[in-house]
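Omission of a single protein chain aside, the complex is shown with its protein chains in their original locations.
First chain written, first letter: the chains are A and B, and each begins at residue 1.
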Amino acid sequence: MEVNSSPRIINLSGSLNVERAAALKTELAEALAGDDKLLLGFSAAEELDLPCLQVIIAAKKSAEATGKELHFMGSLPRGIAKRLAACGFLRDSSDQADGLESSLTGF
Amino acid sequence: MPKKILIVDDSAAIRQSISFILAQEGYETMEATDGLEAFNMLGSIDSLDLIITDVNMPNLDGIGFIRKARELPKFKFTPILVLTTESQGSKMNEGKEAGATGWIVKPFNSDKLLGIVKKVAG
Partner (left out) sequence: MSNPMDKFKATFREEAFELLSHLEDGLLELESQPLNGELINAAFRAIHTVKGSAAMFGYDSVSKFAHEMETALDLCRNGTLSITKEFIGLALKGRDQLRQLMEFEGVIPDDIAIEGASLLQRFKDFAAKAKPKEASAVAVSVVAEKSPGAEGETRATEAPLAEAQLELSYRISFKPSKGIFKNGTRVLNLVEELSNLGRADIIPHLELVPPLEALDPECCYAWWEAILTTAAGENAIKDIFIFVEELSELKIETLRGELGGKAKPLGEILIDRGDVSRDDVREALGSQRKLGEVLVENKLVSRPQVESALVEQEHLKKVQERVDSGTNSIRVASDKLDALVDLVGELVTLQARLAQTSIDISDASLASISEQFERLISQLRDNTMSIRMLPIGSTFNKFRRVVRDLSLELGKEAELVTEGADTELDKTVIEKLGDPLVHIIRNSVDHGIESPDARVRAGKPRAGVIKLAARHSGAYVLIQVSDDGKGLDREAIRAKAIERGLIFPNQEIADQELYNIIFEPGFSTAKAVTSVSGRGVGMDVVKREIDSLGGTAQLTTKPGAGMTVTLKIPLTLAIIEGLLVRIAGEFFVVPLSTVDGCIEIRNDQLGALGERRIINYRDELVPYIRLRGFFACGNSETGGKDEAEPEIEQIVIASAQEYRVGLVVDQVIGDYQIVIKPLGRMYRDVDGVSGATILGDGTVALILDVNRLALVVQRESGLKAAAGGA
């Protein structure tokens, strides 16, 4: 019986590059172990490369498998949105994180 | 934040012309004259966005430098470009085996250089 249902917010910042991937995996795994609802924000991120993106997708898969919730919120910085769109991760030209989320859930 | 690029070559002309072209595009560049000097520099650098290195150099050649750089956790995934004159030469394969990301064939013009730099370092 969980009483606390307010989501835990994680604002990702800096370069989410390959060097960060391992640390991000640990961070998200711990967060998922402790909370039922996670909100990921990207607005302070400078870069989002494939390794970290894979970690985030994996976390979303884990959350779904265990009945927890992981959602994206806020806007994506322009540079990131542009790259993600070019790589097919953002279907419409939105620069909102939930646009990324809905595109990703299709895969 | 400007991207940081280390250029390693024993020819000052090459080093400086690459550095000039990159600096014009807003990259921050550092230079080393051979593999050993470059490797020693790595100790005091936190991170790099790209390393461009020649192959034939005194003291420590490019291939050896790449191998040693890849052993440092900080530079495990750093993009590394090899400057080469042979497009299909054995050096290219050696470089790749050592952990290089790609190569630049000499001679090149600024567009070609910038195109490749952008491709690997984004």
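Here is the rule we use: a residue touches a chain if its C-beta (ideal position, glycine included) is under 8 Å from a C-beta of that chain, and two chains touch if they have at least 3 such contacts.
As the structure is a prediction and not an experimental result, all values here were calculated from the model.
Touching the chain that is not shown, out of B:7, B:22 or B:100: B:100 (per the contact rule at the top). In the full complex, chain A contacts the hidden chain through residues 18, 21-22, 24-25, 28-29, 32, 49-51, 53-55, 57-59, 61-62, 65, 78, 83, 86-89, 93, 104, 106-107.
As for the chain not pictured, it touches chain B at residues 11, 13-14, 17, 20, 56, 76-80, 85-89, 96, 99-112, 114-115, 118-122.
The criterion applied here is as follows: only the chains that are shown with their structure count from here on.
Chain A and chain B have Cα centroids lying 33 Å from one another. Considering their complex, residues 1, 47, 74, 76-77 of chain B touch chain A. Residues 17-19, 46 of chain A are the ones that touch chain B when the two sit in their complex.
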